[in-house]
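The other protein chains are all here in position, but one chain of the complex has been omitted.
On to chain A.
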Amino acid sequence: MSTRTSFSLVAGLAILILLPFTQSNYGVFVLSSWMVYSIAAMGLNLTLGYAGQVSLAQASFMGIGAYTTALMTMAGIPWPLAMLAAMVLCFVIGLLLGYPALRVQHHFLAFVTLAFNALVVLVLRNEEWLTGGTYGVVGIPRPEILGLPTQKPLAFYFFVLALFMLTAAALYGIIRSPWGRAFRALRENPIRANSLGVDIRKTTLLAFAIGSACGGLAGGLVAQLTQFIDPNSFGLTISLKVLLMVIVGGAGFFFGPILGALLIVLAPEFLRFTEGYYLMLYAALVIVLMVFCPSGLLGLVERARTALKLRQNPNATTWEAGR
C-alpha cells in the first residue's frame, strides 16, 4: 500500500467518523443504510465482479439474514451469536443453492436465482408461525455493546460503521489472497484459469457463498436499522437494486459497490427538487450511464486515467498505461 493510498483511507475513515455529527437524524439514517447496502453490494460484487456470475438472489439472502437475526435476538439470544448464525446460515444456503445452480451460467443463473428469491419471499410470507407472515416482525431490538445501547441513531451508525469496515477489510483480504486471484482469473478467461489448475466450480461456489454471507450480515443490520421487516422488504426489486449498485459503481472494482450504493441511496435525495419527475430522471441517468459506460462509474474514471497516461506517453501500450 502506498503512502497516498493509506492517507486517503485514513482521510476517508475520518470523514465517516465526523460526518454524522453534522447530520440530522434522517441524514444519519441515510448514511447508515448506505453502509448496510454497501455490505450487501460488496458481497454481490464478489459473485458478479470477480467471479463474473449474475445473481438475482442477494435480497433473499438479506431476508434470510434479517429474519434469523430478528427472530433470534427477539427470543433473547445475544446479537453477536444471532448475526453470526445469520451469516453461517446464508453461507450454507449459498453453498446448497450454488452447487446445482452454478452448473448453469450467466442469464440461466440469473433465472435460477430469481426463482430462488421468489421462493424465499413466499416462504417468509406463508410460514406465519415462524415469520409472522404478511404482518412481518416489528420491534426488533438494536444491539447493546459492552453495556452501551445503540438505540439512538448516532450510536447505531457507529455500530454499522465498525461492521462495514470489518467487512471491507475482510473482503479486501480475500480479493488479495490466492482465492481472490483465482476469482479474477476465472472472470477474465475461465479456460485459461482452468488450464492453470483453478477449480472453476469450487472457486465460483466459494465466491457465491461468501457473497451470500455478506448478504446475510447486511440483512441482519437492515432488521436492526428499521426495526421492522416483512417479506416484501426482500423482494426481487431489492435484488435488482443491489445489482444496480454494483453495476453503476463498477463491477469488479473494490470501491465500485460502495460508490454505487451511495449513488442509489442518495439519488432520490438530490433529485427530490424535481418532485414527480425524479424516478424518471433517475431511470434516464442509469440508462445513459449504462450506454456510455457499461463498466460503471469507476470504469469511467479508469478509462479517463488510461487515456491521460497514453497522451503523456504515446509509446506505451494500453495495458501498460492502464496499470
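Throughout what follows, contacts are C-beta pairs under 8 Å (C-beta built on N, C-alpha and C of every residue); 3 or more make two chains touch, one makes a residue touch a chain; residues count from 1.
The criterion applied here is as follows: contacts and distances are computed from a predicted model.
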{"item": "Chain not present in the shown complex, as UniProt names it (candidates \"Chemotaxis protein CheA\", \"Response regulator\", \"ABC transporter substrate-binding protein\" or \"5-methyltetrahydrofolate--homocysteine methyltransferase\")", "value": "\"ABC transporter substrate-binding protein\""}
{"item": "Which of A:19, A:123, A:174 or A:200 contacts the chain that the document leaves out", "value": "A:19"}
{"item": "Where the unshown chain meets chain A, residue by residue", "value": "2, 4-5, 8-9, 11-12, 15, 19, 22-27, 29-31, 33, 125, 133-136, 138-139, 222, 226-228, 230, 232-233, 249, 253-255, 258-259, 262-263, 266, 269-270, 275-276, 279, 298, 301-302, 305"}
